[in-house]
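Subset of chains shown; positions unchanged.
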Amino acid sequence: MFDVQASIGPVHILKPEYGSDLLKELQNYVRTNGINLAWLSGVGAVSRANIRYYEQPEQKWIDLALDQNLEVAGMWGNVSLLNGEPIVHVHIVLADSEGHCYGGHLADGTLVFNLEIMLTTLTGPNVIRKMDPQTGLTLWY
Amino acid sequence: MFDVQASIGPVHILKPEYGSDLLKELQNYVRTNGINLAWLSGVGAVSRANIRYYEQPEQKWIDLALDQNLEVAGMWGNVSLLNGEPIVHVHIVLADSEGHCYGGHLADGTLVFNLEIMLTTLTGPNVIRKMDPQTGLTLWY
């Protein structure tokens, strides 16, 4: 098992602006602040969402556009390095007006209504992604 | 982006009593223990649940009563200040006997079967909610 040991550093309590692009805001935040290793979790609501499912045998993404107001039941992910730059990887579960849930990989175009995020910075060796031919994804190695 | 930096303090490993009201117990716990800033996560099961969805344009809540035994696939949230008192904000995903999920904002009337919660206290500036007219919610500012 891939295993990197790290220590917990400062925590950032974040609220992206109303109407902003959730993933882009997080991506911009970690680059601006030089955060290369972190874990995050959040709850809130979005006015619309784009999520993705990965077709494992075909090694391609399916895009799912959810053009409705949704609760963010939760979102979770991490920050590590790809090509020397921090990259944010987030999964999300959204809930509609009947409580039904939609989950997947968070994509650009998900618009913030309100999000309350805790990003925990970590101090340790670099955790680096590179293309993994077996899965077709950029994974830790 | 709203951004408050904090440090991690002691962690509380919590199990509310069987049959108790999950949100009320958490709310009472943080007030009794003077916890003003925290993040929490948990898993378990409930004998019934009340969750809510926020209608964004109408700025009103829809209440969803789930009168069945459910797994708590997960719950996540935070503690911050409203009117000088700590307030717990939690989202939850519940799963029924076929694995189908229901998610939303945790409301009173959700009854504990078993819950295993980690509440991480944070030390930092006060994080305060007030009414936000744009969303109709009490948000960090």
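In order of appearance the chains are A and B, and numbering begins at 1 in each one.
Everything below uses one rule, namely that a contact is a pair of C-beta atoms (placed from the backbone, for glycine too) under 8 Å apart; a residue touches a chain by one contact, two chains touch by 3 or more.
This structure is a prediction, so every number in the text was calculated from the model and none was measured.
Novice: If you can see 2 copies, how many does the complete assembly in this structure contain?
Specialist: 3
Criterion: only the chains that are shown with their structure count from here on.
Novice: To bring chain A onto chain B by a C-alpha fit, how many degrees must it turn, rounded to the nearest 5?
Specialist: Between chain A and chain B the superposing rotation measures out at 120 degrees.
Novice: Just the number, please: Cα centre separation of chain A and chain B in whole Å.
Specialist: 21
Novice: Within the complex, which stretch of chain A touches chain B?
Specialist: Touching chain B from chain A are residues 8, 10-18, 20, 25, 29, 41-43, 45, 47, 69, 71-74, 93-101, 103, 113-114, 116, 118, 120.
Novice: Which chain B residues qualify as touching chain A in the complex?
Specialist: Residues 1-8, 37, 39, 41, 51, 53-57, 62, 64, 66, 74, 76-78, 89-93, 101-105, 122, 124, 127, 132, 134-135, 137, 139-140.
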